[in-house]
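Just passing along the structure, written as structure tokens.
Apart from one protein chain that is not included, each protein chain of the complex appears where it belongs.
Let's look at subunit A:
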Amino acid sequence: MSENNAIINGRTTWEGCSVLLDINDGDRLVFARLSNAAKLKIGNKNYSLQPLIGCAFGSIFQAESGPHGPFLSHSIQGNDKTEEMKEGQVNDEPRDNRALIDNNTAQSLTGDDIEAMRREGARGNEIIEALIANSATFETKTSFSQEKYRLKKQKKYAPKVLMRRPVARSICEAYFKKYPTKIGFLRVDTLSLLLSLANVSSSSDVLVVDMVGGLITGAVAERLGGTGFVCNSYLGKSPHSMDIVRIFNFSDEICKRILRSSISDLLSQNESPEQVLEHTDVCNPESQSNEQTCPSVSVEKISLSSENGISDLGAENTENTNIPSKRVCKAAKAGEKAPPEVIDSWKEDGFSSLIIAAPESDTWTLVKDLLPLLSNSAPFAIYHQYLQPLATCMHNLQVGNMAIGLQITEPWLREYQVLPSRTHPCMQMSAFGGYILSGTKICDIANSIST
């Protein structure tokens, strides 16, 4: 257990570890798997990721060129720059840009000069200092724009790589920023609300319909921490992609808790007492004990073996630049087909909660089918980019007296720039993070009256 915790809360990388590389303060975000062979391309140079192995998450690396080619060097986070920022008091600044003439002659250093410096082994920071020394206008800039200038040059001549831990927060933010369509425009605050509203907690069995690349499945599994189950369910025969799950550094214990099942398998064999009541079948609840002998068991075992090939794809890289990972990395093997005995236990006890993010399926049809699989008093949360499917679903749930505490919410998230005398909301924001319909399933009326 302690070993598992070390991996979950792992704060130092290892070979085969998945990382999120943040290049130049979010300009580029790359998911990579660390190995001696893995390379990261910045500009036109390839940098080996080998120096990142065994370093702490949160470490910053500087791209440098050395006698043996370009390399990433571990840099210590100082507070030099921030100190300069602090001194930049805007209001009592005598300098301004009235004398600025944009004629491209301010910089006397040429591209050839810089190349020459590089050949002589100048470090990125030295090039930046030379550029500043040779800039005719630098001294006349306000300290704020001096800082901006420095930052711009740093990005070009001394690129910075911040190594982040791939967790639900960073993965969701990275996708939302670079590939929002792959996660159905699910913003991080919306994801956080889904997890809360569905009461995702250790030892719970969470049913999900995840058509957002596995982000929800992964986020739920992270909260379960190797207890309970997350059941990734799907309509029809082919499961939805859960590639994102493999970006998390999940221990085997956690991976074992991520199972897949088709919705029809979950709905078949109405053996649980609840199901029996619902369909008013004349059936003896005792028949549960017989379910191990059901003919469907053998069928499921056959398809189990064909599922095994799905997970291993090697290095993850959203940028599609080449990070070759020749070495077969040990990727998390999550999403096995749910064994029949686990499905039976879900049918008997009911799921603890339900999360749906299925933009391509009819919301009400899904909810109508899946709600009976939840225990009574179980909460559910449904995500959608559009309001109408949720409104219709909410109305039907109300009319059908199937749930209470129904609410449609839309989260709103605004970030602020906080600087001395320069605090204001950020100029750009995400205007939309999706809608959530949430509620609590209640007992069937027939059921509660009869007892």
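The rule is short, and it goes like this: contacts are C-beta pairs under 8 Å (C-beta built on N, C-alpha and C of every residue); 3 or more make two chains touch, one makes a residue touch a chain; residues count from 1.
Simple rule for what comes next: contacts and distances are computed from a predicted model.
In the listed set "Protein SDA1", "Small ribosomal subunit protein uS13m", "Trafficking protein particle complex subunit BET3" or "tRNA (adenine(58)-N(1))-methyltransferase", the entry agreeing with the UniProt name of the missing subunit chain is "tRNA (adenine(58)-N(1))-methyltransferase".
Contact with the omitted chain, checked across A:142, A:227 or A:241, is made by A:227.
Summary of contacts with the chain left out: across A:11, A:68 or A:119, the touching residue is A:11.
Note on the undisplayed chain: of the listed residues A:361, A:385 or A:440, the one touching it is A:440.
Which of A:48, A:125 or A:201 touches the hidden chain is settled by the complete complex: it is A:201. Residue positions on subunit A in contact with the hidden chain: 1, 5, 8-9, 11, 56-60, 76-77, 79, 82-83, 86, 165, 167-169, 188-189, 191-193, 195-197, 199, 201-204, 222-227, 272-274, 348-350, 352, 375-379, 387-388, 390-392, 394-395, 398, 404-416, 418-420, 423, 435, 440-443, 445, 447-448, 451, in rising order.
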